[in-house]
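First the structure, in the form of structure tokens, and then the observations on it.
One chain of protein is taken out of this complex; the other chains stay put.
Up next is chain A:
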Amino acid sequence: MQLEKFTYDNKIVRNFGIATLVWGIIGMTVGLLVAMQLFQPAMNMGSQYTTFGRIRPLHTNAVIFAFVGNAIFMGVYYSLQRLLKARMFSDVLSKIHFWGWQLIILSAVITLPLGFTTSHEYAELEWPIDIAITIIWVVFGINMFGTIFKRRERHLYVAIWFYIATFVTIAVLHIVNSFELPISFMKSYYVYAGVQDALVQWWYGHNAVAFFLTTPYLGMMYYFLPKMAGRPVYSYKLSILHFWSLIFIYIWAGPHHLLYTSLPGWAQSLGVAFSIMLIAPSWGGMINGLLTLRGAWDKVREDVTLKFMVVALTAYGMATFEGPLLSLKQINGVAHFTDWIVAHVHVGALGWNGFLTFGVLYWLIPRIYRTELYSKKLAGFHFWIGTLGILFYAVPMYWAGFTQGLMWKEFTPEGLLKYPNFLATTLQIIPMHVLRSIGGALYLIGVIAMTYNLAKTMLGAKLLANEPAEAMPLSKIITETSSADKAWHRVLERKPMKFMVLSLIIILIGGMVEMMPTFTIQSNIPTIASVKPYSALELQGRDLYIREGCVNCHSQTVRPFRSETERYGEYSKAGEFVYDHPFLWGSKRTGPDLHRIGGKYSDAWHYNHLVDPTSMSPGSIMPPYPWLMEQKLDITTTASKIRAMQTLGVPYPDGYDKRANDDLKVQAEKTAFDLKQNNIQVKSDREIVAIIAYLQRLGTDIKANKESIPSNQ
């Protein structure tokens, strides 16, 4: 029989590798900047384009989709070709994928600081970019499946199953969480509102962690770890169990991000139950990885790539043990909205994603350049400074999380809040934030050292752009003879499309059970008669709140704890959010919750606080927003916004879009007059007037008929 000769495309792997390094440094530098802003407000640099609210999403998007995203494609393009014994389906598609993805990231770098954001965490990019992401993702899918179809290896190794599940699920998540009604080129409203929007967002958010930060990395782990260790995976059976149970269970767990909110209780319980079950497959995978190194621990001592892999797997184990614990209501009640969650996420991001990426880069770059790593010593330095960086990052954040979470809940013997001023709890943990920045800086130094090391490696050798290989064509090696050969899974392993459809069905089950009832059963979201749509001015103010990224530091959901109702007021009800496109519940309280802020302070207080937060709250770490006072509110958008809201079912009267600006002006004049009474001269057409109007409206509707409001349960 004749062996076919062909080549592997190493250039595309190298390109994704370089992009990983470049975006890694950029994303982590922005991360360090936002970390420093939290103890040194001057680091906001006095510009609206560099405030925490706008660039925190830039950090998360850059590290998730740029750093990790490019690393995924690097790992997939390298391993897929070799596991399938075929060059990538199309070099042109590979190039479109590469440059398309970089352009998407570039558009995020431009639009997020400009304030174009949907406000959904990790899905902040506006609708035109969402469409671009969809197109490029499909290009990736065609390229991947095209390669699978022209493969010369009969069976699909488990790593490829993880890649297929990643492709399918991310496609579903991205599409469902991007149902937006555009009102202009860079502005849209989510089709869902309030509780439903929250459920969709956290179904997406949680599974973005699962299927972007976890499954592709598990695929890479199952390929690269055996390669590095020179021995097969500990248990292939366990890897199969790991795969099916992980993709099945993960998809149900999203509601654990919404515990104690006004999400229906049964959905919360569902999220908790499945989150606890997640320990099993996650730890199965971690143990499988670590045991692959059985008998090879002597290699770990000498080989820096394996060191990175061991820490990555350990971090995966820690994060996936902690995740289910955090989803227990009792623990969540303390941890949620605090730095504990930030610590949890970064153990996964820095340890699991970061270290696995570094391990693969150190292993792969010298191989495709047919050379040795420039400096093993420098790689060793990277390993230790990176590990130290993770510790200096995580430990202070855990400390800060426990401290602040407990301070929020502490009462005096007389039954009063011990720390009624929220700011006191923020200031208490400032030293921890300083330490965290040091940890982040150490980690970044390691990445810079790695980049230098790999750049030297690449510059000192020549890329083997087209690596020769040979294999027999698939048609020659398939012999359907044995009965065992017809076993359904073995058939499935050879039928990638059927495999994809089965994966799709499995991930859809959880999502549907979770979401259908909340969308279809009226009683899950009891309506409240006194809750009315926002006025035109408030709606504009709300969009400014979204533009400035206030949601990154302020939640809008009061949980039913005495410590919260004492501090903020009545706990939040599902019916209060029915006109909120999108929901703005938030996930972190760097500042206090704002759901009951309406009417709590005067307009003048808000004005002074926005212009200079420290004038009203001495020591506040909130950046000043002087441009709100200077910039004119754009009211040309009012009519289209009202019409969009009407389309989405918000009951504004017919033809209101034409009258809305009249009402807007009347309300703005009223607010400006009120400010004037307090010796504040401001024109009524400034942005600050709209945002004050919105803040004063927040959470006030239910005060009209407090007694008749149905509870969340």
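The working rule: a residue touches a chain if its C-beta (ideal position, glycine included) is under 8 Å from a C-beta of that chain, and two chains touch if they have at least 3 such contacts; residues count from 1.
Heads up, the rule we're going with is that contacts and distances are computed from a predicted model.
Think of the chain that is not pictured: of "DNA-binding protein", "Phosphate-specific transport system accessory protein PhoU", "ABC transporter permease" or "Cbb3-type cytochrome oxidase component FixQ", UniProt labels it "Cbb3-type cytochrome oxidase component FixQ".
Across A:96, A:191 or A:273, the residue that sits in touch with the chain not pictured is A:273. Only one residue in the set A:22, A:469, A:504 or A:680 touches the chain that does not appear here, and it is A:469. Here the missing chain is touched by one residue of A:191, A:241 or A:504, and it is A:241. Among the residues A:3, A:459, A:529 or A:666, only A:3 touches the chain that is left out of the figure. The residue touching the chain not shown here, chosen from A:152, A:559 or A:641, is A:152.
On the side of chain A, the interface with the absent chain consists of residues 3, 79, 82-83, 85, 152-155, 157-159, 222-224, 226-227, 230-233, 236-237, 240-241, 244-245, 248-249, 252, 264-270, 272-274, 277, 328-330, 469-472, 477, 479, 481-482, 484-485, 487-490, 506, 509-510, 513, 517, 713, using the contact rule stated above.
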